[in-house]
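Here it is, the structure in full.
A single protein chain has been removed from this complex, and every other one stays in its place.
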Amino acid sequence: MDSTTISLATTEDVAIVDLTERITEWIAGRGEGLCHVFVPHATAGVALMEVGAGSERDAATMLQTLLPRDGRWVHAHGSPGHGADHLLPLLVAPSLSIPVLEGRLALGTWQSVVLVDTNRDNADRRVRLSFLAG
Amino acid sequence: MDSTTISLATTEDVAIVDLTERITEWIAGRGEGLCHVFVPHATAGVALMEVGAGSERDAATMLQTLLPRDGRWVHAHGSPGHGADHLLPLLVAPSLSIPVLEGRLALGTWQSVVLVDTNRDNADRRVRLSFLAG
Partner (left out) sequence: MDSTTISLATTEDVAIVDLTERITEWIAGRGEGLCHVFVPHATAGVALMEVGAGSERDAATMLQTLLPRDGRWVHAHGSPGHGADHLLPLLVAPSLSIPVLEGRLALGTWQSVVLVDTNRDNADRRVRLSFLAG
């Protein structure tokens, strides 16, 4: 298995960072297999979604509704409401696999691979990419 | 890696389509490995759940509650509330792996593999199956 990590910085309160181009470049020419995308953080997830047509902002709205940043959470470290960040990976898991065919991600037309991160206290993020040849 | 796509039509507003039989047939006789189920659409997901005892309708209720089809969404193409469809894959991811043992899916007694699709504007769906031998 070939594996690497990429680094990035999250600058928005609810960061939806498109990783598709970097993953596409890393996977280029690898033949057939699975590309595994993994986020080694406890307050982030990885998702497949359309970007560029407003859904990033809608995702922020959805997450703020489902995981309110208020005083209800027992986990109360960091910024107000940070306990909600720790629930994000239960809804948006930090692990995802994508088929690779002829060295290309077999994504649908409207799918992009995104990091989803609501943690305001840490902007430095890593994502691990692994390729399992089949 | 062996990989194929299956096609299907979604006829309900919230479609929960049981794929278990078709996947079971495709996987038959393949030995040991992982069966990867992938939906190349931005408004659908794949899940493991019990079918036939009412939970399909409950899933529709849950999704309509968590992702209301109203005017709050920035993404406003298509049918009213379609922006909600684009959030579905954040909650119900379009990627899932199932262990295969002796050519059979190692599912639990009450688990079926289902496509989950709330998109009313496109009934034609594809699902990619891949088998990674181990």
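The chains carry the letters A and B, assigned in the order they are written, with residues numbered from 1 in each.
The definition used in the following text is that a residue touches a chain if its C-beta (ideal position, glycine included) is under 8 Å from a C-beta of that chain, and two chains touch if they have at least 3 such contacts.
In this text the structure is predicted, and so the values were computed from the model without any measurement.
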{"item": "Full-complex contact with the absent chain, from A:I6, A:A53 or A:L87", "value": "A:L87"}
{"item": "From B:L8, B:M49 or B:A76, residue that would touch the chain that is not displayed", "value": "B:M49"}
{"item": "Touching residues (missing chain, whole complex) on chain B", "value": "32-34, 47-50, 53-55, 57-59, 61-62, 66, 91-93, 96-99, 101, 106-111, 116, 132-134"}
{"item": "Residues belonging to chain A that touch the chain removed from view", "value": "1-3, 34, 36, 38-42, 66-67, 72-77, 83, 86-87, 89-91, 93-95, 97, 128, 130-133"}
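Quick note on the criterion: only the chains that are shown with their structure count from here on.
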{"item": "Centroid distance [mean C-alpha coordinates] between chain B and chain A, Å", "value": "20"}
